[in-house]
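With one protein chain removed, the remaining protein chains of the complex are shown where they sit.
Letters A, B and C name the chains as they come in the text, with residue numbers starting at 1 for each one.
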Amino acid sequence: MTNVRVGIVGPTGYAGMELVRLVAGHPRLSLSYLAGSGARTGPLDAHLPHLRPLADLLPPVEPLDVRKAAETCDLVFVALPSGESGRVAWDIAQSGKARGVKVIDLSGDLRLPKDVYETWYGRPALPEEALASARYGLPERDRASIRDAHVVANPGCYATACALAVLPLGEWLSDVTGPIIFDAKSGVTGAGRAPKPHLHLGELANDVYPYRVGLHQHTPEIERAIGERARVLLTTQLLPVPRGILVCAYVPLPPDRAPMVYDRYTSFCEREPFLRLLPEGEMPHIKAVNGTNECHIAVRWDERSRLLQVFSAIDNLGKGAAGQAVQNANLMFGWPETEGLELVPLWM
Amino acid sequence: MTNVRVGIVGPTGYAGMELVRLVAGHPRLSLSYLAGSGARTGPLDAHLPHLRPLADLLPPVEPLDVRKAAETCDLVFVALPSGESGRVAWDIAQSGKARGVKVIDLSGDLRLPKDVYETWYGRPALPEEALASARYGLPERDRASIRDAHVVANPGCYATACALAVLPLGEWLSDVTGPIIFDAKSGVTGAGRAPKPHLHLGELANDVYPYRVGLHQHTPEIERAIGERARVLLTTQLLPVPRGILVCAYVPLPPDRAPMVYDRYTSFCEREPFLRLLPEGEMPHIKAVNGTNECHIAVRWDERSRLLQVFSAIDNLGKGAAGQAVQNANLMFGWPETEGLELVPLWM
Amino acid sequence: MTNVRVGIVGPTGYAGMELVRLVAGHPRLSLSYLAGSGARTGPLDAHLPHLRPLADLLPPVEPLDVRKAAETCDLVFVALPSGESGRVAWDIAQSGKARGVKVIDLSGDLRLPKDVYETWYGRPALPEEALASARYGLPERDRASIRDAHVVANPGCYATACALAVLPLGEWLSDVTGPIIFDAKSGVTGAGRAPKPHLHLGELANDVYPYRVGLHQHTPEIERAIGERARVLLTTQLLPVPRGILVCAYVPLPPDRAPMVYDRYTSFCEREPFLRLLPEGEMPHIKAVNGTNECHIAVRWDERSRLLQVFSAIDNLGKGAAGQAVQNANLMFGWPETEGLELVPLWM
Partner (left out) sequence: MTNVRVGIVGPTGYAGMELVRLVAGHPRLSLSYLAGSGARTGPLDAHLPHLRPLADLLPPVEPLDVRKAAETCDLVFVALPSGESGRVAWDIAQSGKARGVKVIDLSGDLRLPKDVYETWYGRPALPEEALASARYGLPERDRASIRDAHVVANPGCYATACALAVLPLGEWLSDVTGPIIFDAKSGVTGAGRAPKPHLHLGELANDVYPYRVGLHQHTPEIERAIGERARVLLTTQLLPVPRGILVCAYVPLPPDRAPMVYDRYTSFCEREPFLRLLPEGEMPHIKAVNGTNECHIAVRWDERSRLLQVFSAIDNLGKGAAGQAVQNANLMFGWPETEGLELVPLWM
């Protein structure tokens, strides 16, 4: 059954190593090609000691060879930094077009229109053709479109947590009476694995602070994901923990909708395998979704301020990256969406 | 010069032990009486090994004797849990009235009118006479009133961080066009030192989550501190760190004020010894104020959402509790407000 | 295939909740009975939000009924505090004897002879008959004996990490020229989930310290596990992390054995599914074994001091508790020892 050969580009990064873990445990996928863009080559478990039990399953990390990826894999995940990743994904997709290779890019490079990308990322976008080839891959919104995609742009971690918080509102999103505020906090793996001064444990331990407020490149991604009319304010904050995103959304919904909100969320979430609406009065914990593809959601109408509050928690490496990428792969291959993702979670 | 004799009730709690540290380093205060309400009596450094260098300065912890406190101290800090603390503070104030004993209560018991207290704290308030005797002690707002107070109700930690974020707006607070949202996060010492299941390191490490949302008892305290017209939504969240509060405030200020906001904050903060307005583009770090009485503030107008964002960071045990209590004591005794509080901070 | 019905007594403790996770993912076990000794009854996922995805698989937590456990389960794990757990295990084993119920006790109550237990645990031991009925369950040492056991005393977490560090020495253990030192450090879940002052995150964060040095009740357990002649010094230290034990063992081996040590460890570990000898020069990380049943081991001869150093790392809730309990269950039922334990690990 495990006959789909998978390549992972960037397996020593945080999203990449999580993809290795998920692919290794997936009943229909087999790891066949690992490629890095930099210095880390050779046995993967030498860089990542937690993967030692998988050592026999792991191909060595090789310097990236686009042609090899395109010719030997059926599915390639590309998890390099933005600015580099989309180009590689597009090259592999082009080279492997005849063979029908499927490609999922985990970076921001293929998610936005050219002008929006260039404004928010501050660098030239890929050619229009590349951008046009990729489908945005938020299954709760784009399921049908993903099913026949060949290239999927996997959503950003903040964008996923924010969009899932309000997507259950559906067409009510057009009726909000003001901006939607997303006060979002993320664990440090969201910043990537490359060492940087502010990510040093000696700096970040015991600290919490906002960063890139109002400038975060996931802002336009959220606006597009939830509908062009929304005005979004995204506040991003860094947490001294490895994983997890917690979003508090403040939605100025017309007050007459308040009594129907919980039901609306209930019916939306019931249809979704990875959205879990919490009982009224309970709140999501980032720790409860660590290592999974789950999104925990709570909703609350605040009568004092007449605002709807929505809380969502995901693992930024799970539903925010590698888990969602595997969910997208399941859709692209026509398999059950939860295949390989029914993870028994860990209370760390 | 150190002739003011100080009593601390509750020195083994988090606010109490921080008071011990601050009083020990204060040039005009001397520790003369330590009293606990429970089992922890005897040498304080046996319970708190970091206080060993102070061992010779520390009176033993005795079971609380209100009369002794009232008769032997000039100033008493009461730092017991709410529901117990205000009563003790009031009793000491009554017993020591003739001697002019000054009392600062760090709990919520003396901060609110009777009906508001009973609604939010879910228990009977103290007698009106007790409530009326106490002045609310936020120096940046109540300086004059604190100077001749005999009993001060020291503000709550969240209330301090939220109020300081918007007080510089002054009368503009009357012009906001909607509710003010305070998305607030706190380190665990804000929950007190008594062991509880959810405060176990095995539970809280790696986790972050909202709690008591919309129900937190600091909500009415903030509303009173910033002016009765404000409608406030307070979201409280628990962080896996010992200390620190970070508040992101979202203020619907009329957009025509935007160009003048930074100047307004500048002139307010310049007059205040413990408010520090950060240069534009910088954001407050909770770690930068640990162990101090500082409040770091940043402001930013978000043109996309047309909201004013204000960020404030305090140490919940510093400006949010013990530091502010010492600042209030300085005011009550007519000393320079920064006496004993010019702390050289630690990048932990 | 999943026809062995499992009961777990104590599913809201740390070892118990990890058992729930492992049993839920085990292909031959099905959860049929959950029983608590205290207040936490009802749906387990209400206490443990990370288990929500398993909600449909989880029987409700009931007050313990020994008869029900004995009559409806084929296998019962008992994971209560020492002093309570062994009695319950023994009662269930007695009640279920006719049906051949198998019982695995995770406490210290059934691991030691009466006098040794009473000396180190400071309370009366269970009756000799109970003690005699239980087999000590360290598979790397007791595999044959476990296979036909009905009651297994699952080893302690420190005892497992220490014993596995030196068991590969085999009969060379008789030749050591002095005491064996185990300098051991453990994450906080080893102290149980009941709230205690020193386990509060506000206390333990940023701290590390030794405790119960020379008095830890795993000392005699280690001595018995590695052979009665060994004199053992166990230094136990608390780490501000949820999981993981790291042991540094100092073994006064005769220097002429030095050149053969690595080979000896290699051949021992090759035969063991969960022992992983690291390449020379690499050191074990507690994080690399989190959530697994692995034990990572490194060995090094120190020529300067003429001592053998052995380093071992386990997850105190995995190989140190729940994982090892499942491994023992696999042995008791004659299944492959790795069944349900080939966990794809998580770099937290």
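Assume a residue touches a chain if its C-beta (ideal position, glycine included) is under 8 Å from a C-beta of that chain, and two chains touch if they have at least 3 such contacts.
Worth saying up front: this structure is predicted, and the values here are computed from it rather than measured.
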item	value
Of B:H200, B:R243 or B:K319, the residue in touch with the unshown chain	B:R243
Listed residues C:G38, C:P60 or C:P210, member touching the removed chain	C:P210
Sole residue of A:A132, A:A205 or A:M260 that reaches the chain not shown, by the stated touch rule	A:A205
Selected residue (touches chain absent from view) among C:C248, C:I297 or C:A329	C:C248
Touching residue (missing chain; options A:P242, A:P284, A:G318 or A:P345)	A:P242
Touching residues (missing chain, whole complex) on chain B	17-18, 21-22, 24-25, 48-54, 205-206, 242-243, 276, 278, 282, 284-285, 287-292, 294, 296, 342-348
Missing-chain contacts mapped onto chain A	14, 187-189, 193, 195-197, 199-206, 240-242, 348
Positions on chain C where the hidden chain makes contact	178-179, 181, 183, 185, 205-211, 213-214, 219, 231-233, 235, 237, 239-244, 246, 248, 250, 252, 283-287, 290, 298, 300, 302, 304-307, 309, 311, 313, 348
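In the analysis below, only the chains that are shown with their structure count from here on.
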item	value
Chain whose Cα centroid lies at the greatest distance from that of chain B	C
Cα superposition angle of chain A on its copy chain C, in degrees to the nearest 5	180
Shared interface numbering between chain C and chain B [over half = same, under half = different]	same
Mean-CA-position distance for chain B and chain A (Å)	39
Inter-chain centre distance, chain A versus chain C - centres from mean C-alpha coordinates, in Å	36
Centre distance in Å when chain B and chain C are each reduced to the mean of their C-alpha atoms	45
Residue numbers of chain C (touch at least two other chains)	205-206, 242, 348
